[in-house]
Structure formats: C-alpha cells, structure tokens
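Only a portion of the chains appears, each positioned as in the full assembly.
Chain nomenclature is as follows: A and B, assigned in order of appearance, with residue numbering initiated at 1 for each chain independently.
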Amino acid sequence: MNTPVGVVSKEEALKLSGMDFLQKLKNGDLPRPPFSETMDMIITELSDGFTVFTATPDLKFYNAIGCIHGGYISTLLDSAMACAIQTQLSPGTAFTTLELKVNFIRPVLVKTGAIRAEGKLIHCGRTIATAEGKLYDEQGKLYAFGTTTCALMPIGVPTNGSGE
Amino acid sequence: MNTPVGVVSKEEALKLSGMDFLQKLKNGDLPRPPFSETMDMIITELSDGFTVFTATPDLKFYNAIGCIHGGYISTLLDSAMACAIQTQLSPGTAFTTLELKVNFIRPVLVKTGAIRAEGKLIHCGRTIATAEGKLYDEQGKLYAFGTTTCALMPIGVPTNGSGE
C-alpha cells in the first residue's frame, strides 16, 4: 500500500462525519494511521455501526510463550469496536475510549492465517456509546471477543481558518 | 540491545520456574520476545508478584486521532500483569490469559515521555490467578489501569530429551 503514514489534525478530522473519515481512511484518501502500519492491519469493511479490521498474524507479534500477544488481539478488537462507534458520529464530535474488555478463547498462531476483527455498535447515546467485537479466522472460528465503552464529546466543527 | 529476538520452546520454558524464566528474559539470557521488540518495551523491575514494563511513546504507536493507540497501552498492561502472575509459577506450569480489562484515564502522547506499566498479583490459586496493573508516567501520574484473569495449567516438567 502506497498511502503515506501519518496523523490527521484534529481540525481536519472534526470537519468530517465519522463515517466519511473512516471511508477516506479505508480508501487511502487520508494518511494511514501509524499504529495500523506498525500492526499491519487494515479496514476491510465499513457500514452503519459495523467495521472489520483484517490482519495476518506474523512472528513479530509473538509473545514470549509462542503465540500472538494478547495486546495484538486487543488492538484489533479495540480498533474495530471504536470505529463501529465512530461511524455514528456527526462532524464536530470527538471521541475517546474509556474502557476495553477482551476475552481470549484460543491462541492465534501464524498458521491461523488471516484474521478478521468485527466491531458492532451496541448503543450510541449523546455522550456515551458502546460496542462489541469478535475475532474470527477465515473459517469463522472464534478466537477472542470484547466490549468497549467510549465517551463522545461534541466539540463543534472548526470554523474557517481554525485548522491552520 | 543486542539480545537476539525469538521465542523459547515450550519444553525449555517449562523447565524453569516463572521467576527464573522472567529473570533470564530481563537479563538477556533468553531471546527477546518478538512483540517486546515490535512494541519497544522492556522489563525493568521484577520481584515476587510484581513486574514493571517500561516503554517510550513513539509516533509509530499513534492511532488515527493523534494519541498512543489503546492497543499499545493494553499491551503494556497485559504484559506487566501476566508476568506478575508468571512470577508465581513453578517449573512445569504453563499459563494463558483468559481475559483483560483496561480503563483509559488520559491520552498518552509522545511528549508524555517514558511510561511504566506496573503489574501486581492479586491472587494465585491452583488453576486461576488474577492481577491488576497501573500505567504511570515518570512523575507518577496515572494514565490507565487494568485487571486480568489467567488460567494455570500444570503440564509437568519435560523429561530428558522431550525438548529436542
């Protein structure tokens, strides 16, 4: 992928709805988030209250005891769930993750092959939103699942020039 | 750090107590776990039921919205908490993380400087152990905290030759 890696300024991000922001990320019309590059994960599906992040387990994500680190799995689920919430946000609304819960069902290995983390909105209120996530291999076997709570902050769309 | 990166075989790992295994990791007498290298984190303290992982936030761990990704913070806390439990294990005991819960209190930025994830054992039973963790900057300000549940599996120490 030739998309440059980088972070979008808050001002630019706030001008877009969450869905538009994610659609541009997915299409490569915005710089690729650095941690997505480091973790080698990409958004592969995106719809109202739903996202999929896809990744391929690699030895560089192994822990000391011979399987993919729980932190890597948590990263995929956190990303998919937070973005499922982000699809609901109107321009001018910032958000942050308050908490993340992940259950690990079976070890993910290099031989597991490509994995997909599905994030699904549970509820989006005015200031709090929740989502759930599931991590599958390509045969649909479940490896992990999670839930998250995010805070939504209606900051307002920056006016002309404020993003300079 | 010149320690080679790699994964220790289960057979070799099971011959050591959890504390001996971690001490060797810390000293560079065992290969550095791949994900520790990828995430640029190291064990800096190790005692009975307690560990510290230290890392320095870098732009490559940033998410799309301009701060360190929650998955990175979860990785540090998961590592510190799991290793606090591992310090309790006798040779021949494998373990796996069942679940992880993380709360994010304030964003971690590059300017935050070095951060330390402290893992502290809560309880170690025969088959289940729990730990809690806190993530601080160098001034002792709290950025995140978590808890974890691990399953302990008394497999037995491999006999001579089984590790070949």
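As a working rule, contacts are C-beta pairs under 8 Å (C-beta built on N, C-alpha and C of every residue); 3 or more make two chains touch, one makes a residue touch a chain.
All values derive from a computational prediction rather than experimental measurement.
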Taking the 2 displayed chains as a starting point, can you state how many identical chains form the whole complex? 4
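The rule we apply is simple: only the chains that are shown with their structure count from here on.
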Whole-Å distance, C-alpha centre of subunit A to that of subunit B, is 23
What part of subunit A is in contact with subunit B in the complex they form? 7-10, 13, 21, 25, 30, 33-39, 59-66, 69-72, 74-76, 78-79, 82, 94-104, 107
